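In this view, the complex is presented without one of its protein chains, the others remaining in place.
Entry: chain A
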Amino acid sequence: MERQWTEPEQMLLRMAAKYTDAELAPYDLEMAHTNRYPDGLVEKLIQTGFLTVMLPTEYGGAGFGPEVTAAMIERIAKGSASVAATLEGHYKSVDAILKYGTDALKKALLPQATHRIFAFGMTESTGGSNPMGIQSTAKRVAGGWLLNGNKVMITNGTLAEVYCVLVKTGEQELSVFVVDNSMPGFSFGKREDFIGLRGTPIGEIFLSDVRVDDDHLLGRVGQGGAIGDHAHDDARILMGAVLSGIMQHALSLAAKYANERTALGTPIGQMQAIQRKLADIKINQETTQLLWERAAYAKAQGQPYSELAAMAKAHGSRAAVAACDDALQVYAGYGYSNDYPLAHLMLDARALEIAEGTVEKMRTAIAQAELKKEEA
């Protein structure tokens, strides 16, 4: 089953492929070495309009649907998983404001999402997969709220300018507010020195008596848990696409090398031991792609997609680590060198066993959904 894209969707995917090959892929290894994006990379990404892809046209966006958005992310990840992750972090945050923001907030904020990067801050040092463990708070004040706390490990943290933040509005009550980095009391903390996705800024923010108006609350008071879950669901579809793209990258490198490298007078690609690895990488990539496509299709059709999205990420992240490990083994000693991209691809994939909910939490959610179906 090959997805039939409309002409504008084909044009978007062609443009993304051309852009990725010329503007991103040549710098991917450099990003892994330097732990940053090269100068001008983010500016050109914004100038070319990548932030607008899934933003509805009424807010100045291009209004592309979830399936082609994820397919574009996959193609970008084939050249740079870091850049794909930056776009994923932006899209999921915009999605949350689209779903839960008031009309006034959407009208005020979303036109900015064409040129300012958005992010979603959930994790704290005391709680990530356990959201009730967080300590940031919002206190009611006249006409608004006063936010205090510290959010860590935010995708695009220190790069993004607009943040959705999960805070406690009561002992057992979570809510989400939107804050802007220009607000008094907002400040950036440190950028993480992670072992993978090293181009993507992943960092922390501090909120010190940040005052926001009532309309900066997303959804209702106490709805924060559900909003966070939905944002995770949206992110996990795109994560599946990122993982599939990483595996396409690894497979392309491994197959090329297997054709070129000879041993015992024959290209190593003609040896069954190597062929098995290439086949396993392809199976892992294809199954992950099928899962994210199923989840994106369900989202586009307005059907439930939480469980499918969790499967795309849970299966895809382990599959991608295994696939990159296989590709590294095909490269043998060179694969183990930081002069070649295989090691960093594996570490990029490894990040997604943790980010946007650990794979353990994914499996719990999948199992619980299945148990519920058979409840008496």
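Assume a contact is a pair of C-beta atoms (placed from the backbone, for glycine too) under 8 Å apart; a residue touches a chain by one contact, two chains touch by 3 or more; residues count from 1.
The criterion applied here is as follows: contacts and distances are computed from a predicted model.
Note on the omitted subunit: UniProt lists it as "Electron transfer flavoprotein small subunit", one of the names in "glutamate synthase (NADPH)", "Spore germination protein KA", "Electron transfer flavoprotein small subunit" or "Membrane protein".
Of the listed positions A:38, A:60 or A:127, the one in contact with the omitted chain in the full complex is A:60. Of the listed positions A:8, A:40 or A:170, the one in contact with the omitted chain in the full complex is A:8. In the full complex, chain A touches the omitted chain through residues 7-8, 10-12, 14-15, 18-19, 48-50, 52-53, 57, 60-64.
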